[in-house]
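One chain of protein is taken out of this complex; the other chains stay put.
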């Protein structure tokens, strides 16, 4: 038991570092890579595309993709190692995750050779950026409860409806979209999966302002938008199976630096050491010590859980079930930590002013982001369902929406 | 807004005190009334019966019962006041609660005049003691899922099955029992309600040992026991409606002193003041202060919630929904307080020895009772369901056991 | 036993709610929230016409001559509406401070304005990040001049007068300052809840007057904070109840998997827990109102109970109401965050729940309350 690379992993890491050293600059101390959610100006996008092309030329663009599709044919652990090393360099944000991580694997599994040829090479080189169009306002946790309709019209499909929580919709070229093509059959049977040109007529984006004040996501409206049948990925009515392929590839990332506030455990420790509670540094107080210890125990527990998963990857095994607890634990902890940090600031905790607050209001920002973390990618409640049903194999609840026609399902 | 009696209440209280002064001795400081669960030797039972008869002769035996049934025809708040005052006197434990509080009101509502005449007078005078036979091992939270069968045989019913959690079964004279008389109809439709003679052949009691070591409850086995049809209270198949009457009258009491340990908030405060944590009295530690404050806030919150309910009674109104939170909050708090008290004792917390531990192992005993409190009278989970569905009027879950024949319901 | 409000008091509460439902919808709160306006001036004037600012003041100074029980119920409704008005700093804090200090000349001069709402008062406590009061006070009163800096002063940008916690001859005392006078610089700062404006105020030899006697200053401040804590707890209680009500309504109407999400135990048990927190807070708040209205010696303990349970109930209900809403709850457009922000802001005022818990234990040690 150790934390070290195997000889193979060490060799791969050395190769990666060797290339990175020649092609990028190390970050300065404290410098962070902006998440794709945070910077989307044209210059950043151009820089991101250039960096992706450079990686592609050298074979680093998609480590785990098979060689036949332009990937490196590498292992999952190599992909992790690459990410660790690239993360040490000052490189542009990665705006290609949805394409490379979700759309690409789906197309490899389900698209025709012609479709693959059209989209995959440009996806790998970053020439075209992809987004995902699954969520809808009325669906929420009930993902398959989607209403965006697609109706056949000659060689095209006419699409109407609304999607939500699409990141990057305004600068993306292509989107993967699940639509309802038959409301008369049961919920999961009437769906069809397409690729849509985000610049085509009838597709409109509107940013969604979050409670934190920023607008990192979009609503996407389809108003008689046309999708050629040549862009259909699934059989008609078989879209759910294809969507599952996409979702299986979804990373439980809430987006790099996009967790708000950019503050962490050590910042909280510093804050607790610098403010007073009942005449002593707060960190000397038993209640604060216990809270801080709770956070540290959970944080390290998650880190080592992740190490266990990496070990499975390293051994060529499927990671155990521990991974599913990460977001559930981290999101609530983040909310608690931010609330404690605000509390430690006394009345000043109730300000958003960056001059007067600790850490430039980083904790206040973190507190406003935390509710999103508890919801995005599966609410706390859904995550517990997933752990219970998929990991612990507990029986599901009775379902009243599975065997009836979609349009007969109660909607309130 | 005040905590005082109204003039009417004050007059009633004075009358009660006046009688009590003449008929009983005040408790000595620190003396507690044993719960019926705790003492059931013949002498205690005889004393309890004598005291009940004396109260009955003077009109204090059942304050809220109508006069026509031998009650005082008093109000609920008078009943509370009587309880407060009687509680100050050294009187025998009350073993008649199930009769007077549950069986009696049910008989008044559903029994024939002949049945009432047979049972109610002796119930009031304490000449006969009653128990309740509803719970079954396989039923648990799903109370109506009961299997004890009653089959008609001439003028009798032959009963087979097992009941559980019956307090006092071994010294009781009569029991109220719900049986299944028709498993071919739906769950709630095949039940019939009887009064059973606890001394009749085929009725056997066995004490249940709890995790705390004591045995305050019984299992009751019916083995071809016969109940005359004259002791049937409900129409055949209408037992659930009658059972509901009984349950509506159930007090959410886990039985007087039977909560184990006999220790409370002030004892915990004393303990925290007497032991050290990191070189100072534990009570000076922030974490302990916060915990103690949490308990006090909850305890006082429950007390004032109860005061609000009493106010409603005093005004002749139905108490609001707040009462339903009492057991849910108190049981979990009791578990937490006991665990903290054990923790404060360090290694000694892991002993049950009454000499070495604090409060004569009272907290260890309390910790072993607490799980029972979280379960008896409705588990934490059932209490939340009740609050959600009955108080907040939230919609129920889909039920798969309501409309099918009882014998078709899956049982695993 | 008469541990509840009277019919008359409940009618007053009903009238207050009706008034706020007509004049202070969440859409109206959002207007203030999203604008540069420091508070809802029209509502403040309307409240004055209802007699709220002077609810507990005698008619001799223009008050409505009700009492604290009535004021508590108004506070609950103000909280229910999360009204964007300087009710807490002006009525619970500044007015109470003057009443307790009981200086006839000062009261004659300021109470009528406070009662009518023409004068807005506030309370200036914090000077920096961290716990406020005691050794953390540097603002000093010397020869009738106040010098120092206060931060996070609620509605400090629009208030006319402030009760400032300052030091004089090494003692902590409350000091009355006219904020429109000389030696005052103030500017609004970004508030966690933009519906509650907050300001930094710098005093440079600003004319000021100590309230009460020198030796009694600390006690006076503590009394003011205790009394205000109870009234603020009623605001928090009203807000918490509203979060619960909104959460229930949403969970009933929102469907997933073919049924209302309120029918899932994960949601219904969460709502049951929210209800439990609100009910415990309500009961403790009532105790606070009783203690306030009777000036009971139990008031210091009652203030802790009300404040702790109401602060925690509001934060919990605000967080979980948003959680029940799911994705839409995270959007600016929905109102969940208005409550979340108010909960955290009010939780930070006058000491956090954590501070009140420690105070409670200290007070229990010397109290006869069982």
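We call the chains A, B and C, going by the order they appear; numbering starts again at 1 in every chain.
The working rule: a contact is a pair of C-beta atoms (placed from the backbone, for glycine too) under 8 Å apart; a residue touches a chain by one contact, two chains touch by 3 or more.
It should be emphasised that the depicted structure is a prediction, and the values quoted were computed from it without experimental measurement.
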item: Omitted chain's touching partners, listed by label; value: A, B, C
item: Full-complex contact with the absent chain, from A:120, A:164, A:227 or A:292; value: A:292
item: Where the missing chain touches chain A, by residue; value: 1-6, 9, 77, 269, 283, 286, 289-290, 292-294, 296-298, 300-305, 307-308, 310-315, 321-322, 325, 328-329, 381, 383-385, 387-389, 391-392, 394-398
item: Chain C, residues in touch with the chain not shown (by the definition above); value: 264-266, 269
item: Residues belonging to chain B that touch the chain removed from view; value: 135, 137, 140-142, 145, 164-165, 208-211, 213, 274-279, 282, 287, 335, 339, 342-358, 361, 364, 367-368, 371-372, 374-376, 379-381, 384-385, 397, 399-401, 404, 409-412
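In this section, only the chains that are shown with their structure count from here on.
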item: Chain closest to the middle [Cα centroid of all protein chains]; value: C
item: Shared-contact residues (touching 2 or more other chains) in chain C; value: 252, 259-260, 264, 354, 358
item: Chain B: positions in contact with at least two other chains; value: 286, 289-290, 397-398
